[in-house]
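For this depiction, one protein chain was excluded, whereas all remaining protein chains were kept in their positions.
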Amino acid sequence: MKTENQKAWFFVLPVLLLVAFNALIPMMTVVNYSVQETFGNNQFFWEGLTWFEQILNSERFHNALGRQFLFTGLILIIEVPLGVAIALSMPRKGIGVSVCLVLMSLPMLIPWNVVGAMWNIFALPDIGLLGYTLNHVLGIPYDMTQNPFAAWVTVIAMDVWHWTSLVVLLAYAGLVSIPDAYYQAAKIDGASNWAVFRYIQLPKMKNVLTIAILLRFMDSFNIYTEPFVLTGGGPGNATTFLSIDLVKIALGQFDLGPAAAMSLIYFAITLLVSWLFYTLMNRENLNDYKEIEQ
Amino acid sequence: MAKITLSDLRHSYLAQPRVPEDYALQHLNIEWEDGGAYALLGPSGCGKTTLLNLISGLRTPSEGRILFDDKDVSDLPPDQRNIAQVFQFPVIYDTMTVYDNLAFPLRNRGVDRATTDRRVREIADMLEVGNLLKRKAAGLSPDNKQKLSMGRGLVRDDVNVVMFDEPLTVIDPHLKWKLRSKLKELHQRIRHTMIYVTHDQTEALTFADQVVVMDLGQVVQIGTPVELFERPAHTFVGHFIGSPGMNVLPCEVANGTVRLNGVPVAVDGTVDSARTGRTELGVRPEFVSLAESGIEATVRRISDVGRHAVIEAMVGDHRVAAIHNGENPNVGDTVHLAFQAEQTRVYADGWLAMQEGTA
Partner (left out) sequence: MRKRSIVPIVYILFLMLPIYWLVAMSFKPTNEILAGFSLFPQTFTLDAYHTIFTDPTWYWGYINSILYVSLNTVISIAVALPAAYAFSRYRFLGDKTLFFWLLTNKMAPIAVFALPFFQLYSAVGLFDTHLAVALAHCIFNIPLAVWILEGFMGGVPKELDETAYVDGYSFPRFFATIFIPTIKAGVGVAAFFCFMFSWVELLLAKTLTAVAAKPIAATMTKTASSAGYELGLLAAAGTLTLIPGAIVIYFVRNYIAKGFAMGRV
C-alpha cells in the first residue's frame, strides 16, 4: 500500500507550476473575456452571462455542436471495431510485428496540417489519386469542395487513416499481454473463436480500449487543424466543427466575449462527457471486484 | 476415462533434429492405466511440460504415437481428444460468474441444461465453492481461482484424462497442503485418469500411485513412491527424491568386491559385471549409521532438524550424510560409518548396476 507522505508535494511541484502557468492564467483570461464586451482599444464592459445565454441559444452553436457529435460518433464507430479487428489479425511474433508497428504508427507522427495538406492533394478531383480514381476510373462524381457529403466522407476517411492505428496499437498491447495458457485452456474447453474473443480477448482489452476510446473522444472533439487545412470548414459550413467555428469567431470576427463564452461551454461539454464515460467504465470494473468483499 | 499409451514417442522443437541433444524428449514408452493417479516428477526443463502438451494435443510429437484406449490420437487437436488440463497459473474467465465458468466446457459441447446444472453443483460442492456460484470469477482469491480451473477440468464426466501442470505454484503454503489432499480425495471419488506434473517431490509422492521421474528428456524411473525411495534405478532419482538425497560416492569394483577408499563394502546382492563405466556407490542417509568400526570419516557439520540430526561427514574428499538419532558427535571428530548392506547398491554411469533378481 502507498504510504502517507506530504513531502510528495515537492515532487509534484514542478509539474504543478508548469501546468498551472499554462492552464490557469489563460483560463482566467478566457473567463474574464467571457463576461465582458470589448470594442478594441482595451476598453471592457461588464456583460454578465449575456454571452453564455446568447451562445447556448444560437443556432450556429447548435449546428456546430451537432456536427461535432456526429463526427466524433462516426469516427468512434468506425475506428474502434476496425482497430480491434486489425489488432486481432496482426502477427504475434517475428519480423512482421516490427514492420506492422512502424508502418502503422507513421500516420500519427505526421504534423496535423501536413495530414490535411496530404489528403487535400490526394483528394483533388482531377489530379489527386483518390479524386481521379473516383471520378475518371470508377465514374463516381466526387468533389469535396462542392459536395458536403463528399467533404464529410473525405474528412472521416482522413481521420480513420490518421488515428485508427492508435486503437490498433492499444488493442494489440492488450492482446499480447494474454498468456498462452488462456488460449490453450479455451481450446481444451472447446470454446469457439467467438467465445475466445468474447470471454478472453475482449475482457483483457477492456482497459486499453477504454483509454483508446477516451483519447479518441477527446482528440476528435478538439479536432481543428486537419479539417481546416483539408476543407476550410466547407463547403459552406458543412465541416465546420466546434474548434473551427470558435477560431472563426475569435480570430476571424474578433468577438472575444462570445468566443470565450463558447470556449468555456465547449470545454465543459468535453469534460462532462469524458468524466461520464470514465466513471461508467470504472464503475463496471469496480463491480467486478466488489463482490469479493461482500 | 481411458488407458493412455505412449509408444516410441520423441519430440524436438527443431524442425530437423539430428543429434539426441536436439530432442527435448528422448525415446519414451509408457503405459498409463485407466483411472490411475500418476505424477510426472523432474527438475525444470526436464521435458515434463513438453510431454504434457503432447498428451493434451497442444503440440504434435515429432515421432511416435499416442493412444487413448488403443485409439490413435496423435494428430487430433486438443478439443477432440477429450482431455482437461489445469495450468500453473489459474486460467479463469474473468467476466463470467463461478457458475458460468464451471458450465462453460459443458455448454460448448452442447450438454443439456439439466445435466450441466447437476454436474456444476456437484463439482462446486466437492471443491467447496458451492456458496460462491453467483460471484464474478475475477474477484476470487488465488486458491479459489485455481480450484475453479480444476473444476472446469473435472466437470466433464467423459474426459479421458485430467492433467495438472504444477497447479499449486501460486498457492500459499498453508493452502497447498489443503488443496493437495483435496485433489487426492477428488481422484478417489471421480476416478478419472489423472497426470500431475511437478518438480516438488512431496506433491508427487502424496498424490500419485505411480511416479514417473524424468531428467534431461528421459524417463529415469517409473515406480510407486516406495520403490523410488528404496530402490532408485538411477543416481538422479536417489538424489532428487529424499531429503537429504542419496549419498553417491565413487567406488572401485574388482572381482565382485566393492571398495570405497580401499575399504570393502557389502552391497545388496551381486554387481552386474556386464555394466561398465564410472562406478559409484549409492546409499540413502537413512541407511548410514555411526559404528565402532567401518569406513573412517571426519564430521564436518551437524544439523539438528528436530526428530533427528543430519550428520555430514567427509570420507576422503566426498561428503556423506547420515541420519542419526541419539547423542551427536562433535564437529571434527573422527567417526566410523556403517552402510546397511541390503540398501547399498552400485551404479555404473548413473544407472543401477546390480544383477536382476538379487534384490
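The chains carry the letters A and B, assigned in the order they are written, with residues numbered from 1 in each.
Note that in this section a contact is a pair of C-beta atoms (placed from the backbone, for glycine too) under 8 Å apart; a residue touches a chain by one contact, two chains touch by 3 or more.
Just so it is clear, the model here is predicted, and its values are computed rather than measured.
Enquirer: Which chains here would be touched by the one that got left out?
Expert: So, spelled out: the chain left out of view touches A.
Enquirer: So which of A:Leu56, A:Ile78 or A:Met218 would be touching the chain we can't see?
Expert: Checking each option in A:Leu56, A:Ile78 or A:Met218, the one touching the absent chain turns out to be A:Met218.
Enquirer: For the chain left out of this view, which of A:Leu49, A:Ile77, A:Val176 or A:Leu280 touches it?
Expert: A:Val176
Enquirer: Quickly run down the residues of subunit A that touch the omitted chain.
Expert: 2-9, 11-12, 14-16, 18-19, 21-23, 25-27, 29-30, 85-86, 89-91, 96-98, 100-114, 117-119, 121-122, 126-130, 132, 136, 161, 164-165, 168-170, 172-174, 176-177, 207-208, 211, 218, 221-222, 224-225, 229, 242-244, 246-247, 250-251, 256, 259, 263-264, 266-267, 270-271, 274
Throughout what follows, only the chains that are shown with their structure count from here on.
Enquirer: Any idea which subunit A residues touch subunit B in the complex?
Expert: Touching subunit B from subunit A are residues 179, 181-182, 184-185, 187-192, 195, 199-200, 203, 287-292.
Enquirer: Spell out the residues on subunit B that touch subunit A in their complex, using ranges where they run on.
Expert: Residues 56, 58, 77-79, 83-85, 87-89, 91, 93-96, 104-105, 108-109, 135-136, 138-141, 149, 152 of subunit B touch subunit A in their complex.
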